[in-house]
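Yeah, one chain of the complex is gone here, protein chain that is, but the others are all in their spots.
Chain naming follows the written order as A and B, and within any one chain the residues start at number 1.
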Amino acid sequence: MRFRWHDLIWKTVVDADGRKLGPLVDLVATPEGEGLRVTALLVGRRELLHRIGWHHIDPERLGRRREIPWQLVTDVRGAVHLSVRGDRVPPLRSS
Amino acid sequence: MSAQRIELGRHVLDKEIHDVHGRPCGKVDDLLIELDAGDAHVVGLVTGPTAFARAIGPRCAAVVAVVERLLGVKDPRPVDLTWSTVEYIDVGVHLNVAEEETGANELARVVSRRFISRLPGA
Partner (left out) sequence: MSVRCGNLQGAPPRDRTQNSTVHLHIPVANGKSVPVTASVKAERRRPWRISALALGVLASVGGFVDMGGIITSSQAGASFHYALLWTVVPGIVGFAVYAEMSGRIALSSGRATFDVVRERLGKHLSLIPLVALTFVNVLTLVVEISGMALAVRLGLRFLPQPVLVPLMALVLLVLLWRVNFELLDNSAALLGLAMVATVVAAVVLRPPWHDVAAAMVRPSPDEMTPTADYLFAGISLLGAYMTPYQFEFYSSGMREQEEDVRTNWVSAIIGTVFGGLITIALIVVAAQVLYPQHQQVQTLEDAASPTVSALGSTGLALFMLGAFAVSAGAAVEVSLSGAYTVCQYFGWGWGKKPRSREVPLFHLTYFVMFVVAVLVALSGIDPIRLTTVTMALAALSLPFIFGPMLIVANDPDYMGEQRNKLAANVVAMIILALLVVVTVATIPLLVITGGGSS
């Protein structure tokens, strides 16, 4: 199944209980073979501030990010659905 | 050698694309992502005014298609570049092919042929 970036991005990320975790703001990938393998999702509006580089100005408050492994994704139609409950999603981590 | 971490939105999207000779070929307007048995792979870049407009919204896409046709582009469509044509990424995305092979810059070619090169001194 083929998707375009803009079809995926800004979709809401939903956990196994249907709880909303925030919008999908960016994808993390790593080179593999002829392409790039997507390894994780970056979720939440604060990621947007990260993207424009705010962490260089205010690293303390924005250093922590919500990064969810791609393996937890079960479906991307409608919203991005995860296979685990929100409390099992890896917590905010320091970058 | 540890795995390279690339944030797609931050490090790939919206970067300028250069061909093998360093000529500009537009921006990375969109990415093609293949979902397959739980894995997701980026398989290509999408560029061109149509790709840009589609990412902005359907109304914008319609307007841009009309403008492109008016300027003389026969079949305005997004240009897909497979990931294997990407040589490396730094401040821009550098391809290992020439611009003519990619079909990017169709709008520029048409405008050049129909208008600019007809002016004296072009």
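One rule holds in what follows: a contact is a pair of C-beta atoms (placed from the backbone, for glycine too) under 8 Å apart; a residue touches a chain by one contact, two chains touch by 3 or more.
Since this is a predicted model, take the numbers as computed values, not measurements.
With respect to the full assembly, the chain omitted from this view is in touch with A, B.
The omitted chain makes contact with chain B at the following residues, 1-7, 9-11, 13-17, 23-27, 29, 47, 49, 52, 55-56, 83-84, 86-92, 96, 105, 107-108, 111-112, 115-117, 119, 121-122.
Think of the hidden chain as still there; on chain A it touches residues 31, 34, 36, 51-54, 56-57, 95.
The rule is short, and it goes like this: only the chains that are shown with their structure count from here on.
On chain A, the positions that touch chain B within their shared complex are 1-6, 8-9, 25-32, 34-39, 42, 50-51, 70-71, 73, 76. Within the complex, the chain B residues that touch chain A are 3-10, 13, 30-36, 38-43, 46, 54-55, 82-84.
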